[in-house]
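Every protein chain of the complex appears in place save one, which is left out.
Right, chain A next:
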């Protein structure tokens, strides 16, 4: 009867419901924290995060800057893209460089290990220097099993550490962001999104992404069953050969440990179809550092990584 008919009329289909939930989280942080910052790599999750933030505070710009933790091992296309998007959006860009910590001797590079793990020290330094009290990250619970255990508001101690056994209960949409001086809160507005939701949103909202997310020709090298792009940062081992291939990236990160997949998907619709049919997770396909151990992500999160 009338009640049911009304209920169907007022349905907010997914992913509108996800966007609403994320907008709620952004507004909550903006209203209750003093110095929030949004982590921004130029990748698809951080682009969606920025896009939702811009929409949540319309017509004002988002009331916080964005921070790129720069490993120095970037894809040039992504850095160019990052700078243009930031200019168009009107947000302030901060860059924290891993190279600065290497130069100062605060961290030491392990040969062949990539710089992903080193980012943690640089991130924590930036948080301390700017006295950020809330740090938005684009992590999703569908990515990895340690992330599946993460709250939307995740308290970190003065060393940036996550204690999975002692997380705050998180009820309804009431987020407790209270913390002591020196502590901060990691906030994950995209917690309940999946890779497919991200791509649906990118398509529906026409969110622009760096070109490497779409099929293109480039020189690649096969290593440990994964394809890596030939970049100045990738040192070829003896006997390794590059070959041309048509590929695209499912995630964007440190160029030395982010693999690509062979693909001809050149539009959002084609990528969406490919993601829906994929039998491998994005991290399984393209993140070398997740293969280190069963609890690789949990260990890195405990140290202060996302």
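The definition used in the following text is that contacts are C-beta pairs under 8 Å (C-beta built on N, C-alpha and C of every residue); 3 or more make two chains touch, one makes a residue touch a chain; residues count from 1.
Throughout what follows, contacts and distances are computed from a predicted model.
Undergrad: Choose one: "phosphoenolpyruvate--glycerone phosphotransferase", "Polysulfide reductase, NrfD", "Sigma-70 family RNA polymerase sigma factor" or "Adenylyl-sulfate kinase". The correct choice is the protein name in UniProt for the chain not shown.
TA: Of "phosphoenolpyruvate--glycerone phosphotransferase", "Polysulfide reductase, NrfD", "Sigma-70 family RNA polymerase sigma factor" or "Adenylyl-sulfate kinase", the absent chain's UniProt record names it "Adenylyl-sulfate kinase".
Undergrad: For a quick check of understanding: of A:45, A:142 or A:254, which residue touches the chain that isn't displayed?
TA: Per the contact definition at the top, the residue touching the missing chain is A:142.
Undergrad: Looking at A:180, A:217 or A:241, which residue reaches the missing chain?
TA: A:180
Undergrad: Give the residue, chosen from A:15, A:210 or A:253, that touches the chain omitted from the document.
TA: Spelled out, the listed residue whose C-beta touches the missing chain is A:15.
Undergrad: For chain A, which residues lie in contact with the unshown chain of the complex?
TA: 1-4, 6-8, 10-21, 23-24, 27-28, 30-31, 52, 54-60, 141-142, 144-146, 148-149, 164-165, 167-174, 176, 178-180, 191-192, 194, 196, 200, 204, 276, 278-281, 284-285, 294-295, 298
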